[in-house]
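A single protein chain has been omitted; all remaining protein chains appear in their positions.
On to subunit A.
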Amino acid sequence: MQKVDHTKNIIEVKNVSFAYEKVDVLKNITLDIHKGDYVGIIGPNGAGKTTLFKVMLGLLKPREGSVSLFGQDLAYFKDWHKIGYVPQKSTNFDSNFPATVRDVVLMARYVPGKIFQKASKEDELAAEKALRQVNMIEYADRMISDLSGGQQQRIFIARALVNEPEIIFLDEPTSGIDKTSQDNFYKILQNLNKELGLTLVLISHDIERITEEVMHIACVDTTLTCHTSPTEYLKESGYAEIMGQKVKIITHHHHN
């Protein structure tokens, strides 16, 4: 276990708004993420969760407001090695992409501003370490396209881990993955958060599951509609009751 100072802000999102053409996607969002936190971002489809991620990571420029990472304004931020990112549909690559698992993890060992880059011995060791962290070292020399969706997602976590980042962003990492793989996946995330003190921000639509895993819940529906603990969230939204009923219906259906 690492002692982590949870009061330190890693990410500060201030009054951020974003619009595609004239449609507001994000409106006046203010959100701090502290060191060592494990935050779940939830919200309906098209509520702007992925857009918020992209704004926080500098992939999209906010129309208004500002984002700072590690106390630096996003426009001047250069320490990208401190950030790991598992994009939504990261498994959406060409299904014949000619790369081994090792190649994929090594991709993120990138030094900005340097040309003629080649993997060094140090890079290789870092890749192997990251693969061990997600229990996938024995797959290092397999083709990435030969792996199942759940295995591929673990490789993308390894890629996000390879620079020993301080924070990892995961966008719907478990969608389309079977239950057992999901359990494995969440176990790995818990370890990273508890053992290494890694800050995790995770988008998910699986509210029932995510409330069991994370420390904080942030609800995004164009605006930030809640930022609270999972227990408070469940209590306030009355979600537990609704979910209870839903689960019953689904189980019933399966028995048929």
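We take it that a residue touches a chain if its C-beta (ideal position, glycine included) is under 8 Å from a C-beta of that chain, and two chains touch if they have at least 3 such contacts; residues count from 1.
Everything that follows uses one rule, which is that contacts and distances are computed from a predicted model.
Trainee: Hey, which one's the missing chain according to UniProt: "ABC-3 protein", "Circadian clock KaiB family protein", "CO dehydrogenase/acetyl-CoA synthase complex subunit epsilon" or "Branched-chain amino acid transport system permease protein"?
Mentor: UniProt protein name of the non-displayed chain: "ABC-3 protein".
Trainee: Which residue among A:Thr100, A:Asn135, A:Gln182 or A:Thr228 touches the omitted chain?
Mentor: Counting the whole complex, the residue in contact with the absent chain is A:Thr100.
Trainee: Could you tell which one of A:Thr30, A:Gln117, A:Ser148 or A:Thr225 touches the chain left off the display?
Mentor: A:Gln117
Trainee: Can you list where subunit A touches the absent chain?
Mentor: Touch with the absent chain occurs at residues 54, 57-59, 78, 80-81, 83, 85-87, 90, 93-94, 96-100, 103-104, 107-108, 110, 112-113, 115-118, 143, 145, 159.
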